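Missing here is one protein chain; the remaining ones are kept as they sit in the complex.
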Amino acid sequence: MSRDLSDPTATRPLGVALLLALAVASCGDPDARAMSGMPEFCQNVLPSVEAHLAALPTPGGERYGGTAVVGGIGEIPDGMNSLVSADHGANQHQIFMNLMTLLRANGDLELEPYLARDWELNEDLTEVTFHLRDDVVWHDGEPTTAHDVEFTYLRATDPNTGFPNAAFWDHYVGGADGVEVLDEHTIRFRLTPHAELLDPWRSTAILPRHLLGDVPPDELRQHPFGTRCPVGNGPFVFQEHRQDESWSFVRNPGFPEELGGPPYLDRYVYRVIPEQTTLLTELLTETVDVYVAPLPDQTPQIEASEALELRAFPFRNYIFVGWNSRRPQLADPRVRRALTMGTDRAEIVEALFRGYGQVANAGVPPFHWAHHEGIADALPHDPDGAAALLEEAGWVDRNGDGVREDAEGNRLEVSIRFNSDRTRQEIAEIMQAQLSEIGVAVQPEVVEWATLVEQITSADARTFDGVVMGWVTEFKVDDHDLFHSTKSEQPYGWAGIGNDRLDVLLDTLQLVVDRSEALPLWHEYQELLVELQPYTYVAFPRRLAGVNRRLQGVEMDVRGEWVSVADWWIPADRR
Amino acid sequence: MTHLLRRLAGVIPLVLGIATIVFFVLSVAPGDPAALYAAPGVSPEALDQIRRNMGLDRPVHERYVLWMGDMLKGDFGVSFARGQPVRDVIFQILPNTLLLSFCAMVLAFTAGVLIGVLQAIRQNSALDGVLSVLSLFFYSMPSFWLAIMLILAFSLYARNVWGWPISFPASGMTSVDHAFMSPGAQLRDRLMHLVLPSASLALVLAGGIARYMRGSMLEVVRQDYIRTARAKGLPERTVILKHGLRNALVPVITLLGLYLPFLFSGAVFIETVFAWPGMGKLMVDAYFQRDYPVVMAGALIFAVIVILGNLIADLLYALVDPRIRYG
Partner (left out) sequence: MDSSTGGIRGGRWLAFLLPGLPQALAGRVAAGGFALVVWISMCALVAWRLDRVLGSWMGPWDHRVALLSLLVSLGGVWGWSVRDALRTEPARRGWWNLAGRRFRENRVAVAGVMGIGAIYLVALLTPFLAPYEPAVQGDLLQNRLVGPSTQHLLGTDHYARDVLTRLLYGARISLAIGFVAISISISIGTFLGAIAGYLGGAVDSLVMRFVDMVIAFPRIVLLITIIALFEPSIFLIVAVLGLTQWPQVARIVRGEVLSLREREFIQAGRALGFSRSRIIGRHVVPNILAPVIVAATLGIGDTIVLEAGLSFLGLGVQPPTPSWGIMVADGRGNLAGAWWISTFPGLAIVFTVLAFNLAGDGLRDALDPRLNR
């Protein structure tokens, strides 16, 4: 081997450094990268938004300015396209930030004007007329009119769109027959009278017809509007979305003063951080201002930090173990009640949720006006009572192995399935430990999420015994799909209990408009649920959030974490 | 040369074969892409419509033919879960993975080669032992755990507890105000965000590289030309660096081809922990959501990279080692 005159080792580090610099620089300019890969639609739309914003004055005042960063573990699926999304976080970004709804709820959950200036119902509750504001413009400068509302309504009720929340409009007359534009700012809808009939107008944001009117309904889901270049009319203007990484919004300086005016924040960023320990670190190092839904076990660290504040507020969800009454060992309601009584739910709330929550007994959360306090002690933790119920139902430990058998010798074995969510797994494992003391052999089984969903929702493959799940209700609680006997073979008829009185209640509850008339029915409904125990209702957890104290004006309640985002502000010295 | 062409020609059927198998494996997996939108109150009709909008109402073989046809035309379809063309999704994610892999590779090879050479020079010394144990230590840690530990140490405790003058960002690719920084600050911001993720990826890889490097170096220093060089009275430094290192490096470079797939799919843990949107996490998430178009495209890219990586590794190897001949 001869000596090589050139010395390659000398140039190598330089080469590496050059390559590195190139690699870093090539992705250094996000604007250039973002624009070059943009769909044509966005290339047309974004400049007009920019032009519109440039013409507006920047609001002055000591509260204006700064960037707030919110961190959560998941993306905002389907982004700002309110017609195809059903996600809780996505919905809040739509209705509180980028888009507008006709109505909004105040702290007492009463509906208030928002995009609609006011509204009137006719005598027999079959028509509702909205008078819209005339000072709201889309972020590209086009005015928001009744035609946008009509467009949104038509798409929402068009089955081709596949709007997940289409059931909101079940009692409305769908399609062109149900809607009439009276003038640019007045619109009327036809419906059959029912409870909470205005609620859909609080939860579904209006979309711009002038941008989406030509898109066929079945292509709305894949339209770049939702995730690449949404154009709203709300207090925040979409700025940038980096896939799986972040969403940025900036202030809309033209937002009507009467609705609160332009938001204080210059900029709002939502960051996707999938690992919760990382998220906690970001919160503790003050690089994230709000940590959405931290684990209950992380609360001590948040509370220990002087810079942070822990928010715990009521939420619309509950966690339960759903029983499949088609299974022979679970067919008897007494057995299902015994399973509930054998589980120390108060201890679960205290330990797993660290007290941030309360024991649930039926599916009407505490925030709801019809929540029934009277059933709080209906099924206390009582292993002896549970054992007695099981004996009564014919389950006795006949061979002394610690597990009860029926007369034919079938063991009282119950498998409880769950996806790999820690709280759900913990509930199943705690039930396994606690129910073994009353002679029930519980087998916890973790199943991958999509598989689990298929196992419980396809009516012909329903062989599970129990499943740990959670529901998020709307302000309007409607369990029709869960427990009505006609829905037993539908995807959500897991329990498969058929009860005539329950059917009657489920049918009428949604139609009684007068709350004082409806309340006794709601109470009866919840008492019946306790008796039938289609689910072991475990808990109404409180929603948690870690918030940096530099962020002022943060209100969080059952309406969501983002309800007051337009009023968030940061003192000048903390920006 | 003909061998190379033949191998390259073999790549195409291999990739198509893999794509086909992946397609049918996916089609037997339980789960429904439309279930993402399913909830009580969502009518079965709405779900059916969502399924139709996704093209899932057609039988499997029909979907396969359609997908194959589109794919050959360069169209990967539209992501179910994201509603965007798969090509757009990949174009947004792929650069992130490339950046992270590149930095991790540079770090890992630099550290691995250094450690390996050091070990080989001081074979069987205490230093050799300590370094092998140390590199194995990092190699055998579950990478997500190592990553979280690094975050806790170098961003949380470094700042809040130990009061170090420097701490690293725990996650993300840039700061939120990156766009408003000067170009110099932007570069620094990017590099700071790269430190922890690429270090944790590199720590896992460097151990393996060091082991190969040590073996390869030991083999080389026994070769005749090294003895000749020594006999000629060249200084030991020159012998080791000029003659030994350069020849020992070649088989180690072939590792590059073999590590590529790991960087593309095995980095999922690192990507998750550091909130670094990369291909590994994209693939896993897509599968959990039954977002078949994205999974298919990811699998295809993965297969091509692995096959090309292997091919390059083989060729490099054959170039250096004349004993291996393809016939």
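Think of it as A and B in the order they're written, each chain with its own count starting at 1.
Operating definition for what follows: a contact is a pair of C-beta atoms (placed from the backbone, for glycine too) under 8 Å apart; a residue touches a chain by one contact, two chains touch by 3 or more.
In this text, all values refer to a predicted model and were calculated from it rather than measured experimentally.
Summary of contacts with the chain left out: across A:Met97, A:Val290, A:Val447 or A:Val477, the touching residue is A:Val447. Screening B:Gly10, B:Gly69 or B:Pro235 against the full complex identifies B:Gly10 as the residue touching the chain left out. Taking the complete complex into account, A:Gln432 is the one of A:Thr186, A:Gln239 or A:Gln432 that touches the chain left out. Looking at chain A, the residues touching the absent chain are 275-277, 280-281, 284, 295, 297-298, 300-301, 347-348, 350-352, 419-420, 422, 425-426, 428-430, 432-433, 444-448, 450-451. In the full complex, chain B touches the omitted chain through residues 10, 14-15, 17-18, 21-22, 25-26, 28-31, 129, 132-133, 136-137, 139-145, 148-149, 152, 156, 211, 215, 218-219, 222, 261, 265, 268-269, 272, 283-284, 287-288, 295, 298-299, 302-303, 306-307, 310.
The criterion applied here is as follows: only the chains that are shown with their structure count from here on.
Here the spacing of chain A and chain B, counted between their Cα centres, is 34 Å. Put simply, chain B touches chain A in their complex at residues 29-32, 35-47, 49-50, 52-53, 78, 81-85, 88-89, 91-93, 95-96, 98-99, 102-103, 106, 110, 144, 148, 151-152, 155-156, 159-160, 167, 169-179, 183, 186-187, 190-191, 194, 225, 228-229, 241-243, 245-246, 272-275, 277, 281-282, 285, 288-290.
For chain A in complex with chain B, the residues that touch the partner chain are 1, 3-4, 7-9, 16, 19-21, 23-28, 30-31, 33, 37, 39, 67, 69, 77-78, 81, 84, 86, 159-168, 218-219, 221-224, 226-228, 242-246, 248, 269, 271-275, 277-279, 281-282, 284-285, 287, 448-451, 453-455, 457, 471, 474, 478-479, 481-482, 490-492.
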